[in-house]
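Every protein chain except one is present and positioned as in the full complex.
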Amino acid sequence: MKNEVSWRTKILVRLMMLCMAITLAGIALSAPSESSYISQAATYRVKEAGVESPVTAVLIHFRGYDTMLEVTVMLLVAIGAMAVGKNQDESQPALLAQKEETLLTNPMIRLLLPIMLMVSIYYLWAGAKKAGGAFQAGTVLGSMGIMLLLAQKLHSSNRESALWRILLVVGPFTFVTLSFVSIFFGNAFLDFPQFMNSQLIFCIEAMVSISTGAIFCVVFARCSNLSFSEKQ
Amino acid sequence: MNHCLVFPVVIPLLSAFILFALGAKINLFFLLFFSLSSLSSTLLLLKNTLTFGTMKYHIAGWGAPLGIDLYSDGLSIVWMLSSSIILFLIVLYSHSYWKSKEHPVKIKQAFYPLLFILWSGMNALFLSSDIFNLYVTLEVLTLTAVPMVALSDKRGALLASLRYLIVAVCGSLFYLLGVAFLYIGWGTLDISLLAQSIKPCPLSWGALGLMTVGLMTKAALFPFYFWLPPAHSQAPSPVSAILSGLVIKGPYYILIRFWNTIFLDIQNPLISYCLGLLGAIAILWGAFQALRQDRLKMLIAYSTVTQIGYLFLFFPLASGNRSVWEIAIVFALAHAFSKSALFLVAGNILCVYEKDTIAHLEGFPPCLNLSFFIFGLAGLSIMGIPPSGGFVGKWNIITILCKTGQIWWIPIIVTGTLLSYAYILRVVRYSFSPKQSQEDRKNPISFSMNLVALLLAAISFSMGFFFLPLLDLLSIGSPFGQ
Partner (left out) sequence: MNQSILYVIAGIVVVCIGLEGILIRPGWMKKILGLNLFGTGVFLILIAFGKRAGKECDPIMQSLVLTGIVISVSVTAFSLTLLQKITTSEPGAKEKKT
């Protein structure tokens, strides 16, 4: 890494930041204060989309294309982490030296796992009405997976096994495929056929949350000091 | 509603997912199938554009202010066509490249999915007509390009890719701040609606400044070029070809698009001159640095810095006459083809030698003869020898400069050109030196590796011949005004 920065550069950079802050604040103060017209459009056209929460309507219906690419971005991180992350033979397991089960972990996992699963499913279900949705559900699933990884109940092999790959890719794949299929029903891309709109969206959300969870697990496994081996 | 607009985004994306799920089972058959179908989705769009002209697609049927639109005109179709051709050829090249040396399996497994997602992201970027969607596609490009650099497992490459990631994300965040300013000012994210409603005021100037700074950081214009040479030279060669040829052109495309739509009425000649001046410095500085490098790939990477300088020199020229942008596009395309050819040749050389130190190329083995020929051919376009695309670009710049009386730019272009002769010939001269008696080495360069590089170099060299049809294609939908 670079050496210590000289004090002249420091002062220069800080002055630049000050100027930038003042300019940006000045611009922000000049902004109009009435709310923009498409935000109003978004609020009154929510009913057309068939969901109650306006944010969900924007994320899934009005700007679902952004969400599709965003899910792809998350998959990219998993692909990158699998290629770049450490190999299993490179380091010793530092976090968990002993392999024998302790008194605490097993009961804790038995207690926590069902609760976390419930919370995750609740988030998935609540997404249509209030705060919640695929990413939140996926985060809980991911933390469940990380807990299992830490307790060495879950193993991810070095060459990520076929199952892991499919778990990682199933969310983005379902999202893109089902959006694409609606073309053959005479609809636009991402415009799901009316008769099974909500079922398709629920299916996509469920798959995306599974993939999100899997991505978190893989990135955690690759990033952390743990090493994972095939189950003996 | 013409559905062919979504194919170029969806088909490479689905191919990437399937390739990722296949894992170690990827073979030439799958690669050919998926790359051919991705290429043909672009060709289908080209055919439809030629018949119907410009096309607009409302994703999910919502339409512009609320939903996201895709829009294709001459500008986007020309870019998509060239990027698809380059990526298709690089898929073929990399199949042989990964076989030529011992590479860990996990690299191959990650490379192809990343490449196809990059393909889809490029197409999405060229088609998008929504400023926030452009931010997402920019991030797709960043997060494919950075892991690709890190694929070459060396420590230097990892550091370069981390620096690249931080700089590129900073650029995107500046752009996103600009998006916020435009949205609160005019309440829409659609490019054509913004172009109709925008008015000169501090908010729009702020957006112009932030977006320009962000995009020029990502396009590696002069003061922000420092991340480019290490990242582009440390990456595996097919990746360098993609990065230098295509990825930095994405932000440049967005700048051109915005300069001709949203910022058309609020731009200031002063800003254009500043960009031109930075471009001029980049031309000289990059060429000077290229002369000093002792590694081949560093030399080619610094050559990219100079060529980006030329691309930004078009900003002051186009402020009076918008048809100049067409020349800028031809120049950028010629650079995309020739620069990817140069990096692929560097990949060939790296297959024979362990290191790409230029001084060690003295008396290279005969299996590199064709590679050096291709290097020279692609170099002709970088130097600007007729009938190459580089020549067309430089010749037109000088003609326009003479017509409009801005003669003070000419010495810079001439010096830059002379320096480019020098740094290309630094490498090419080894083909004239007498061969040393070589021990019989096994030729590691397969036929397809040379063929792909030769095709790319030949396209850039002969671009002068299909200059006029290219301009016809570009003028569909008149992206640069009548």
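Each chain gets a letter, A and B, in the order it is written, and its residues are counted from 1.
The rule we apply is simple: contacts are C-beta pairs under 8 Å (C-beta built on N, C-alpha and C of every residue); 3 or more make two chains touch, one makes a residue touch a chain.
Keep in mind the model is a prediction, meaning the values are calculated, not measured.
The absent chain, not drawn in this view, touches the displayed chains A, B throughout the complex. From the options B:L46, B:L143 or B:L380, the residue with contact to the unseen chain in the full assembly is B:L143.
Per the touch definition above, the residue from B:L22, B:L44, B:L159 or B:L291 contacting the chain not shown is B:L159. Here one chain is not drawn; of A:A57, A:V140 or A:I204, the residue touching it is A:A57.
Mapped onto subunit A, the footprint of the missing chain covers residues 1-5, 9-10, 13-14, 17-18, 20-21, 24-25, 28-29, 31, 33-36, 38-39, 42-43, 46, 54-55, 57-59, 62-63, 66-67, 70, 73-74, 76-77, 80-81, 84-86, 90-91, 135, 219, 222-224.
The chain not shown here touches subunit B at positions 132, 135-136, 139, 142-143, 146-147, 150, 155, 158-159, 161-162, 165-166, 169-170, 173, 176-177, 179-180, 183-184, 189.
Here is the rule we go by: only the chains that are shown with their structure count from here on.
Averaged C-alpha coordinates give centres for subunit A and subunit B that are 30 Å from one another.
Subunit A meets subunit B in the complex at residues 23-24, 26-27, 30-32, 36-39, 41-42, 45, 61-66, 69-70, 72-73, 75-77, 79-80, 82-84, 159-160, 162, 165-166, 168-169, 172-173, 176-177, 179-180, 183, 187-191. Note for the complex: subunit B touches subunit A at residues 1, 3, 6, 10, 13-14, 17-18, 20-21, 23-24, 57-62, 65-68, 105-107, 109-111, 113-114, 117, 120-121, 124, 132-133, 136-137, 139-140, 143-144, 146-147, 150-151, 158, 177, 181, 183-189, 201-203, 205-206.
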